[in-house]
Structure formats: C-alpha cells, structure tokens
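Have a look at the structure below before the remarks.
With one protein chain removed, the remaining protein chains of the complex are shown where they sit.
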Amino acid sequence: MPDDNVPGRARVVDTPELAAYYGALAQHEAGALWTVANDIEPWEPKPHAIPMLWRYEVLRPLVLQSLELVRPEDAGRRVVMLLNPRRRNVSAAVGWLYSGLQVMKPGEAASAHRHMASALRFIIEGSGAYTIVDGERLTLGANDFVITPNGTWHEHGNDGGTSPCIWQDGLDIPLINALEANFYEVHPDLHQRVGRPINASHLSYGNVALKPLEPDWRKPYSPLLKFGWDNTYDALRRHAAATTGSPFDGVAMEYVNPLTGGPVMPTLGAQMQLLRAGEHTCAHRHTGNVLYHVAKGAGHSVIGGQRFDWKEHDIFCVPSWTWHEHANALSSDDACLFSFNDFPVMRSLALYREEAYMPNDGHQIS
Amino acid sequence: MPDDNVPGRARVVDTPELAAYYGALAQHEAGALWTVANDIEPWEPKPHAIPMLWRYEVLRPLVLQSLELVRPEDAGRRVVMLLNPRRRNVSAAVGWLYSGLQVMKPGEAASAHRHMASALRFIIEGSGAYTIVDGERLTLGANDFVITPNGTWHEHGNDGGTSPCIWQDGLDIPLINALEANFYEVHPDLHQRVGRPINASHLSYGNVALKPLEPDWRKPYSPLLKFGWDNTYDALRRHAAATTGSPFDGVAMEYVNPLTGGPVMPTLGAQMQLLRAGEHTCAHRHTGNVLYHVAKGAGHSVIGGQRFDWKEHDIFCVPSWTWHEHANALSSDDACLFSFNDFPVMRSLALYREEAYMPNDGHQIS
Amino acid sequence: MPDDNVPGRARVVDTPELAAYYGALAQHEAGALWTVANDIEPWEPKPHAIPMLWRYEVLRPLVLQSLELVRPEDAGRRVVMLLNPRRRNVSAAVGWLYSGLQVMKPGEAASAHRHMASALRFIIEGSGAYTIVDGERLTLGANDFVITPNGTWHEHGNDGGTSPCIWQDGLDIPLINALEANFYEVHPDLHQRVGRPINASHLSYGNVALKPLEPDWRKPYSPLLKFGWDNTYDALRRHAAATTGSPFDGVAMEYVNPLTGGPVMPTLGAQMQLLRAGEHTCAHRHTGNVLYHVAKGAGHSVIGGQRFDWKEHDIFCVPSWTWHEHANALSSDDACLFSFNDFPVMRSLALYREEAYMPNDGHQIS
Partner (left out) sequence: MPDDNVPGRARVVDTPELAAYYGALAQHEAGALWTVANDIEPWEPKPHAIPMLWRYEVLRPLVLQSLELVRPEDAGRRVVMLLNPRRRNVSAAVGWLYSGLQVMKPGEAASAHRHMASALRFIIEGSGAYTIVDGERLTLGANDFVITPNGTWHEHGNDGGTSPCIWQDGLDIPLINALEANFYEVHPDLHQRVGRPINASHLSYGNVALKPLEPDWRKPYSPLLKFGWDNTYDALRRHAAATTGSPFDGVAMEYVNPLTGGPVMPTLGAQMQLLRAGEHTCAHRHTGNVLYHVAKGAGHSVIGGQRFDWKEHDIFCVPSWTWHEHANALSSDDACLFSFNDFPVMRSLALYREEAYMPNDGHQIS
C-alpha cells in the first residue's frame, strides 16, 4: 500500500494556531477534513471484523444448555449469537451480518413476528423443524435452507420426535440498524393461521424453469422460500459434470429467486459450493462479507494468511477484501460449503470488486 | 361491434371529383386515408387465421411417406408443414407462427445451420433423437421440449434404434420474414464439433433455483435448452396441489429462462397446462396466437364458437382475440396441453390484452 | 449471396410421385417444407418496400385540394397517405410504417379517438395547430414533434389565424394490424375536456435531467408528449460541439422517454440528425425501416444504389437492410433530417443488426 506522505494526501503539521482553529470549529459542530482525511479515505477497504471460526463441537453444548436456562416465552428466541471480537458492538459475526444458533425442544413454538430485516435459516440437526412464512408452513430437514424475507410474518417451531432441533440463523439486522431502517412487529394473534398448503411455494415455484402463470409476483424477494438439501447437492453434482468450476470457489452455485435469477433477498445472498475430492482452490479477495457453514466433509481454509481447519457444521467468516482459499481434506469425497453474504448490497450499490492472488501460484503462506 | 356510420369514422360518399382526385394521388404514390381508414383501424383485432385442428392419425402416415420420397440431403429437412387456409401465403399455421412435423430415420443426421428466426421442437415419438446447439448435444425423448434460439448453430439427428423419430417444429419464421430481419447460414463444416458435455446446459441450468456463479450469461434467450417431460409433468402436479389454477387455463405453467423468469426466447413463449379430471375451463380471449399440442389425454376445445375434439399429438390453433375454452374428456385422469405462442412479442410491444367471456356462465355455445 | 444449390438448402426435383404427395398434403391443410424452404429462409432480409422519395412541392397542392373535396366530419381525418408501391396492400410507406400528410382549416377540430396503434406528428406549416392528449392540450409549431401514444385519447385541431395547418402523421397501424392487436374507440363525447394546464407534460417533463418527484409514471411510453424544434435544433448544435458524430448518421440524437432513456413509444422510435456543412456520410445498412422528413436544408441520399435529391419537407424512406448514405448539399449551413423508425421493435425482439459498407471508401456508386 502506498505511503501517506505523498502529494494528494493530508500532511498538515500541528501548530498552536491550528489547535486553536480546531477548537473553534468544534464549537460549531465542524472539523477540519485534513485531520481525518487519510483515515476516512483509505487506500483500500479496511474490514472491521477479523477472520474467525466457530467450532460446532464447542458451541453445541452451550446451545443445548440454553434449553434449561431460558424459556422461549421469556427469551423470544433461544439463540446463541456468534460474535466477531471486533463487531461485538453491533452484534455481528462479520461485517454487518448477524448469525446465531437457535434451538427448540420438541413441542415448542415461537410466536410470530415480522421485521424490515431479512432472515435465513440453515438446518443443522433434529427432525420436526418447521417455519411458517406469511401463512405457509414449511417442513425442514438437515441442510435445508429457508428464507424469511423482509416484511413477512414468520414463526418457527419443532413438532418432531424426541430431540431438539438446532439451526443457524442469518440476518442483516446490523446492516438494517446501521441504515436506520429497522421495523419490528409482534403478530397481533401471536400465531399465524396456516392459510395455504404445506410447502406451497415449494410446490409452485420449486420447479426447473417453469413458473406458474398466475399470480404476478411483485415482491422484492424470492417467492420460493425453501431450498432443500437433496436438490441442492444433486444440482452441484450435475453442474460439476459440466464445468471445471471456478479456480477460487470450486463448483459454486447461487441460490436465486426463480422469477428473476437474482439474489433470494435484496440484501442477503446465499451460495453452496462443492470442493471436489482433494481440491485446493486459489486465493482471491473481494468486497463483501461472507459467513460459511460446513454442510458436508472436512478441510481447511486460509483466510488473511491464517489457517482454519473445519469439519461439518463449523462456521467461519471471511471479512471484506481479505484473501481466502479453501481446501478439501478428503481425497475420496467432495466437501460442501454453504455460505451467505452481503453481495446483493455490494452489487446494487456498484461496490463489488474482486482480485486474484498472484504470488506463489495463487496460494497464501499460512 | 359499433357501426361505422358514426361520427369519428370515415363516411365519404364517392363522387366523380373524388375519383379523379384518387387517380391523381395514385400517380404520385399516394392515396386518401378515408378510403381505407375503417379497414385499417378496426374496432377490434381481426385475426387472419381461422381456428384449425390437425389430427395426428391423419398426418402421421403422410409424414412417414416422406421418408421414401425425399432424402434429407435434398430436402434440407423432411418436414410436413401445417398450413392455415388463410395463412398459406406466409407458410403459417396461425398468426405468424410456423409449425411442421419433421421425421428422421435411424442413422440420419441433418446438416447444421443458424438463422435469426427462433425455433423449438416438441418430441412426439421414437427414441434416439438428438439436437446439437452451439456445440452441446441434447438427448431427447417423447414430450421433451427443446429450443434452438435465434442465432445458435443447430442440427438434428436420430441415432437410436429401429424406428423413425417424429417431432413438431415451431418457428417464428413468418414473423421474422414479415419484419424483414431473417438471416440464414449453413455451417461451414456442415456439422458442428461437440465441444461440451452432453446435456451440459441441462446439468448446469436445469436445477431448482440455483444458478452457476460463472459464467455471466448475456444472450437474449434461455441458457437452458432442454425441458424434459418428466420434470414438467411433475411440476404441473406439484403446482396443482397448491393452486386452484386459472379459470381459463387450468393448472398452467410457463417454460422460462431460469436466469430471468422471462420467456425462453425473445419472440416465442411456451407453456404446458394440465386440465384436471373432468375440468372444463371458462372462455376468454387475448391478443396473441397460440398453437397447442396435446401432450397427454383427450378432450375438446371450443374456439370461436366451434368445437374441436382432440387426443394425443393432435395439434390445434387459437388465433388472436378469439374466444376459447378447453375440456378434459376423462373423469379419471388429467390431460396436458403443450403450447407455444407469440406472447413475448405482444408483451414487449405493450400489445397484450385479454378479456373474459361473460355470457352463459363463461361457456360458448358450440 | 450464396447459391441455393448447396448442401443444407432445399434442392428437391419435382416428380409425379411428389406432385401426388403435395396434393394429398394440401387436402389436409399441410404442405412440404422443402417446396418453400429457400424462400422463407432467405440468406438475408428481403425488404418488401422499395426506396422512395415523396416531394412536398408535388404533394402539397394535392393535400390542399382535399380541403375542398371532403369535410372532416365525413372523412374522419383529411389525410393524403404515402404509399410505397410494394406496400399498397397494407397502406404502408415503408415496412409496416404508415405515414400521411394531414391538413386542417383554421377553426376545424377533429373528434377524439384512441387506438392500440401508436402515432406521432411532425408539424410542417401553419400556425394554430394543437393536439389534445388525455386531457392535455399541446400547442404546436413548425418542426415540432409530438406523440399520441398507444391507448391515449387524442384529437387534433387548428384554431390559428388564416392559413391551413399541414403536418405529417406517422403510425404503426400496419404493424399492429399485422400483429392482430389493433383496437379503436371513438370518444363517447366526441371531444375531451381539457383537464390539465396547456403543455403540462412539457412543463413537468420537458426539463434537463430533472423529474417530478410525483407521480410515479408506469405507462409504457414517454410522459413527455411534445418535443419542440427550438430545443431540438439547439441540442444538435450543442452535441455537434462535443462530438465528431457517427460516420453513418452525422450528429444524430434520439428522442427519448426522459424517465427511461428509451424510445418514446414501445413500437416507434424517432431521431433528428444534423449533417454539417458539406458532410457526406458513409453507407451502412441495418434491420428496421426508416421514414425521413427533411426538417432543414437540402441534399441527397443514396439508398440501395439509387440517388434521391431532397429539400425541405420532402419525405423519403430506407427499407430494412438497404444500404444508405446522406449528403448535405450546402457548404455553408447544416441540414437536419427528422426520422421515425421501427427500431424499438427490432431491439425488443433481439432482431437489430447493422453492417458498414466497405467498398469504395464506404460510398455506393449511384
């Protein structure tokens, strides 16, 4: 990175006169740009968060412990948040992305609410999980991905067998708060009436390249709410048969709004990527923050020069403009990484940029 | 419809002076608008074509007969065209839509070409049919739907067992000729090299709500070229479980470009609709022309007040702005109608309009 | 252009068996594709129309003569149509574009109507012309361009001084009829009530890069209805100071919908181009049809190898895929060509293509 002691950067030396001047400015809710210019105009993005990995084997007992400590009717939701050490102040795991692990006992049902923030869930374990979104009940199993978009009434429950359900929540709450646009409502009846067939959106919109003639969907998010694991894994393997994949991401697919081909929600994107047996990708970096969830297999990622070993259900983050590469540890089976990100924000605001890592054949030294 | 003898319509009475005037105008490549105004500004659309049904049992022997009469290398393609009596001059089955039944012996392969016109195929019988589009080989079976979009190199063949393959072609050739924009090229090598995995687009783009991260598709048509019957029928039945359907079309779905949710090609749309056991839809009419192919079952349609009974592989047309309704003859099984249309043209040019038939509880007297 | 006697084209030789076969096909409303294939799949577009020029000095007396021959209440509108010799059957001047010269005596007012066709006017002479579109009255002067979009109630009148007004009408009536989508209504009160300020759309939308906050315009055409000559000529001269212009069109600008930057109507585009003193452009050709009106100056165009000399208010056409180039006859002043076209249709349907003329330094031999 260039030095700041060059023409075009601020290089003013402090003097008593300037100190007095700064005091006068401060009295009038003003300041001198050159005192902060180099800080607020960095040569390249300075992510707030640090690379992190949360081990599921560590978090799981803590998550289950909450079952005994708080009741849903008091806690609202029983969630262990993932907190990046540099983002604790905004309750974020990375960038402006919130995430947590939620748990529900069999028979429990949370009350319905809605908010301007967008939300998604990735199911980890337990059977019987369901979500109701705008009157449609969605049944969920392991590695299923479901969205509860901005403004939709939604509620979660577990009416399955004998074990608790655990899933990962992902939301843009920190971003929406930062943008001062969050609204929250509790459903007047606390619970919705289910007014459509179970998995109705999945039946109508979860088909290959076919859309219902009616009705005309005008909302700014996907009408398809649930993206099942079987379909997703099958799609990755099919696509793998037709592509060499990306040097940086392996065989990667984006979950999309089937009516637009765009992201599933206006502020949150989601992907699933498959690393072939033995695959080790090259490093690159981009604007935008990503939170990964290991859906299948084991391996490691090098993020900002630091190695993180991962296995199923571990969660790790890649902050904005940070070099990263992924490796599948197995030579005999593929590995799958689910991830969600703020790329739709980056793209809508013309802020997306990416760069390949060139030294050392594209691999960081870790 | 209103009378033309009203203020605002042309009602000029012929006189000798006018006759002389018209002669003078004609000498200068001009004319008097009022002599044609009421004709060229009709109160409502006047379709050129008439409602028609072509029986497969009648056409099939004629199609097979061509196998003995012409060789592909002389005919280009062995196709029996469907000709609407009022559209023979433009080789159209209805509106500006061309259609025909093409046949290929086992072992035959047509040469590759491309054109500005858009094309689609709906497979009727025989195994072993394939199409190669821009270097990708697509394998085809009964009731599969495949597109060969505007500008793509394409060629067809039959390398299957012992019987000929028959399929329906649909093209916008008459429209593109009318718009004076047709181009045609024979492939310099007569045949393409297959440069991608078989069914590659199906592997990469034929998935539910997942798109490849790379590459960025910028062409004005669907990257998915083949839409299989199994998937399509399954989708209709799934959607049927979640919807009451349209009063006019039953359970109807549009084949779409999975990256846009829009029509598969810029000038041709395609749909598949399911009529439930015993279902008889209400009549409506709309601008735009439709050619139907009975994919499954038997029943009848009333089109412009005329009844047409149909069974599997029969083809019938609905001209623009003509009342139509459909009935499934079976009380125990569903019926499926494939159709293609020029709705994308109507919609792109802001010309689409529709109207429900109100008398007699929505049913025409036939 | 290639020969048709090549593999990939139809080359079937007639035989008695085939003649019998063709007869059998005809009985069942069918035909053999190979009998027409080379005709309906030409190597490149075959325009129906021929290049033409209509001299204003010839047409003007004929137009004025109609004032004595017919009354507006009988004729609807007093219009001398321009008829291309090859397009008389569809009342078109070129392609599917209709045009005519309309005349009104001082004090006359035509009744209001609306239609699915899109219309435009280019004012030639006389003061006092006005158009009322959806309740807004627009005042018009020489070389002003005004649109009366698809579906809008509109009516024309002349309440000026002592001389008749003459203007050129341009419509897509032939296209909308061909697409079987035309509707026509006479206003129930024969005349609209003017419910908005005079030139209201011009006041609100006729500003540089500023749009009203309210209301939200959702119609498929420009909210700005009138494009004045002074502004247009000024814009051309300003743009001329910043660009070398196009080698084919000189300094050319498109009239646009100020809310989208797209064409003023979904089926008709319009342009004004300035040829600098002495400028002679290079030839090119493109799909799409154009009708030119000489707004200022004198010169000639070479169209399909034929030279047409023009001066103010002459009208000439360039059929689809026909080479054309323009030359300003004056060495001391610019010339301006107004034109309207069907490019929006070509672009919406992905049919636009263009090509530069390479021989002879880009100039045809005429």
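Letters A, B and C mark the chains as written, and numbering starts fresh at 1 in each.
We adopt the following convention: contacts are C-beta pairs under 8 Å (C-beta built on N, C-alpha and C of every residue); 3 or more make two chains touch, one makes a residue touch a chain.
These numbers were taken from a predicted model, which means no experiment stands behind them.
K.L.:
Can you list the shown chains that the omitted chain is in contact with?
P.N.:
A, C
K.L.:
One chain isn't shown here. Among C:Q27, C:S163, C:T243 or C:S366, which residue touches it?
P.N.:
Within the whole complex, the residue contacting the unshown chain is C:T243.
K.L.:
Of the listed residues A:I147, A:A295 or A:M346, which contacts the missing chain in the full complex?
P.N.:
Missing-chain contact among the listed residues: A:M346.
K.L.:
Which chain A residues would touch the chain omitted from the figure, given the whole complex?
P.N.:
Within chain A, the residues touching the omitted chain are 2, 6-13, 17-18, 21, 24-25, 28-34, 36-37, 40-48, 52, 54, 58-59, 62, 65-66, 69-70, 73-85, 88, 91, 95-96, 98, 100, 111-113, 115-117, 150, 173-174, 176-187, 190, 220-221, 266-267, 287-289, 319-321, 342, 344-346, 348-351, 353.
K.L.:
List every residue of chain C that touches the chain not included in the displayed model.
P.N.:
Counting over the whole complex, chain C touches the hidden chain at residues 196-197, 199-214, 222, 224, 227, 231-232, 234-235, 238-239, 241-243, 246, 249, 252-261, 264, 271-272.
Convention: only the chains that are shown with their structure count from here on.
K.L.:
By the document's touch definition, which label belongs to this structure's chain graph: line, ring, star, complete, or other?
P.N.:
Its topology is that of a line.
K.L.:
Could you please state the distance in Å, as a whole number, between where the Cα atoms of chain A are centred and where those of chain B are centred?
P.N.:
Chain centroid spacing, chain A to chain B, equals 43 Å.
K.L.:
Rounded to a whole Å, what is the gap between the Cα centroids of chain B and chain C?
P.N.:
A distance of 30 Å separates the two centres.
K.L.:
What is the distance in Å between the mean C-alpha positions of chain A and chain C?
P.N.:
A distance of 52 Å separates the two centres.
K.L.:
Out of chain C, which residues touch more than one other chain, so two or more?
P.N.:
In chain C, no residue touches two or more other chains.
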